[in-house]
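Have a look at this one before I ask anything.
Only one protein chain is missing; all other protein chains are in place.
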Amino acid sequence: MARRAAVRTVQRRARGPVPQAKVPIRVKINGVEYSHEVEPRLLLVHYIRDVVGLTGTHIGCDTSNCGACTVLMKGTWGNEWRAVKSCTLYAVQADGAEIITIEGLAKNGELHPLQKAFWEHHALQCGYCTPGMILAALGFLKLNPNPTREEIRKGISGNLCRCTGYVNIVKAIEAAAKEIREKGSWI
Amino acid sequence: MQHLADVEVYSVRTLREALELLSSVKGLRVIAGGTDLIVQLKTGVVPKTNLLDVSRVDELRYVRFEDGILRIGALTTFMEIYRSELVRRHAPLLAEAAFTVGSFQIMNKGTIGGNIVNASPAADSLPPLYALNAELKIVGPRGERFVRIQDFYKGYKKLDLMADELVAEVRIRPPGEGYVGHFFKHGLRRGDAIAVVNGAVLLRLSPEGIVRDARVALGAVAPTVVRSPSSERVLVGSRLSPEVMWRAAEAVVNDISPIDDVRGSAAYRRELSVNYVFMTLYRIARETGVVA
Partner (left out) sequence: MDEETIKRFEQILKAREFYVVGKKVARVDALDAVLGRPMYTTDLLTSKALYVRAVRSPHPHALIRSIDSSATRSVRGVVDVITHREIPGVNDAGSLTSDRPLLAVDRVRHYGEAVALVVGEDEVSVDEGIAAFRVEYEPLPAVFDPVEALKPDAPRIQEQGNLINHVKIRKGNVEEGFSASDVVIRNEYRTPFMDGVPMEIEVAYAYPEPDGTITCIASMQNPFDVYNKVTKVLGLPPEKVRVIQAATGGGFGPKSDESPIDVAAYAALAAYRNRRPALATFTREEAMAVQTKRHSFRIVNETGATSDGRLLAWRSTLYLTNGPYYSKGHLVIQRATFHCTGPYEVPNVWADGYAVLTNNTLAGSTRGFGAPEAHFAAEVQMDVLAEKLGMDPLELRMKNMLRPGSLTATSQRIDDDGLVRCVEAAARLSRWTERRREHEQFNRANGRYRRGIGIALLYHGNTLGPEGEDYAVVHLSVDERGKVKLQTGLTEYGTGALTSLAILVAEALGIDVRDVELLRPDTRAVRNPGPTVASRTTVIGGRAALDAAAKLRAILDPIAAELLGCRQDELVYRDGKVMVAGDPNRSISFRELVRRAIGMGLELKVEGFYKAPDTKWDKETGQGAPYNQYTFGALVSEVEVDLLTGAVRVLRMTAVYDVGKAINPLGLKALIEGGSIMGLGHALTEEFLLSDGVPVTLGFQGYSIPTSVESPFEIVQEVVESEGKIGALGAKAMGEIPVVLPMASIANAVAHAIGYHIKETPLKPSRILEALEELGIAYRP
């Protein structure tokens, strides 16, 4: 039987949202376990920002095009770390999954190679797309640790940046890939 | 950003649970990768409706080759399809298409079953499936049944699928030796774009360069993806000369009925269809050494 034991009929009211029955979820974000009761309609990006309070994951559109909300996820759609846009899944779909957001990259005060490279290569201007861009890049490097510039361009084509023209972003990812390969540790 | 109106999301882990819920709860819509559906819910393209989340029904996530048939679980993501050695070996057309469905994030989450059921005429996985004569395994309370992909679509977004049924598997019988094919896609820009026109061409060539079998499928130019019998007729039995390739390409206009929309006019789509079919034929001809 389904995990949500009893199937309730949703009462349609005349107007105004009816508070939804909440569903318990457990998610590990940046190595920390979180348990919350959430409404089923809650999107993962809102869960991360509004419930957990990690606001580094941004929102730039309603159509899953901009990529600002990209996080890494493991445990839904397979058991590999993969970049996903957190605006097109429900928080309940992440129950039991692991997630990495921009706040989880720097360790012990040391920047992640991608963060360092974005900073040093002037790979950001307004900074709004940056967290999503870095996570998309990381997910891509996990699949392709030694990419060409053309491959990098495809790898981040789901993330829009209006300021930089992507030139320095591609250079930064290239530099970070090298450092990650040398360190032998991607995270 | 738009928050979603209240919907229930029922999460299941097994196919049996999914089918039970589909039978017992009316009006459930199945959500897998959500890459299209959540956007459609947000923008109101799809009326708000309760959802059955099958994203973790892991038994539907696989690529297998058994009894001479390539079997792809409906919940296999495009990233998995793109990276699958089995797909690359037995249905390289599909691997090509999987790489173009969208950005990596879309490939990571979007599933082949979702692409099929979402039924966009511009869906990138469909022209290859049409060209490969793929078959769908559909499961429901009355057991399982098999439908040819061409028969699955009854019109624009009209499916041969009951409310209590699920698409469980895509089956492809590898076309066999001597087949060469390619996928093509034209978007408004090169990166992460919805197809203005897409398609697949699959040919079997004799060693002399005579076309023995031809399958031409086009997307975004009719209410459903279509095969082009006119084009296929020109090809079969002919040597793949530039002249034949042009005639075959130009013949596709008999089988398509594009419309004007924001992404392009009907005339433009017709011209692109012709040019892309030609290019793809030409590419095949070059790769097989039929033309220099």
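Order as written gives the chain letters A and B; numbering starts at 1 within each chain.
Note that a contact is a pair of C-beta atoms (placed from the backbone, for glycine too) under 8 Å apart; a residue touches a chain by one contact, two chains touch by 3 or more.
For clarity, every value in this text was computed on a predicted model and none was experimentally measured.
Only one of A:36, A:74 or A:153 touches the chain withheld from this view, namely A:153. Taking the whole complex into account, chain B touches the unshown chain at residues 1-6, 43, 186, 188-194, 242, 246, 262, 264-265, 268, 271-272, 275-276, 278-279, 282, 291. For chain A, the residues touching the absent chain in the complete assembly are 13, 15-17, 49, 54-63, 65-66, 68, 101-103, 106, 111, 115-116, 118-120, 122, 124-131, 134, 149, 152-154, 156-170.
Rule of thumb we're sticking to: only the chains that are shown with their structure count from here on.
Centres computed as Cα averages put chain A at a distance of 27 Å from chain B.
Considering their complex, residues 1-4, 7-8, 10, 17-18, 20, 23, 39-41, 43, 45-46, 59, 61-65, 67, 70, 76-78, 82-85, 87-90, 92-93, 95, 136, 139-140, 143, 153-159 of chain A touch chain B.
Of all residues in chain B, only 1-13, 17, 20-21, 24-25, 31, 33-35, 38-39, 42-43, 50-51, 53, 55-56, 61, 75, 77, 79-80, 102-106, 108-109, 111, 191-192 touch chain A in the complex they form.
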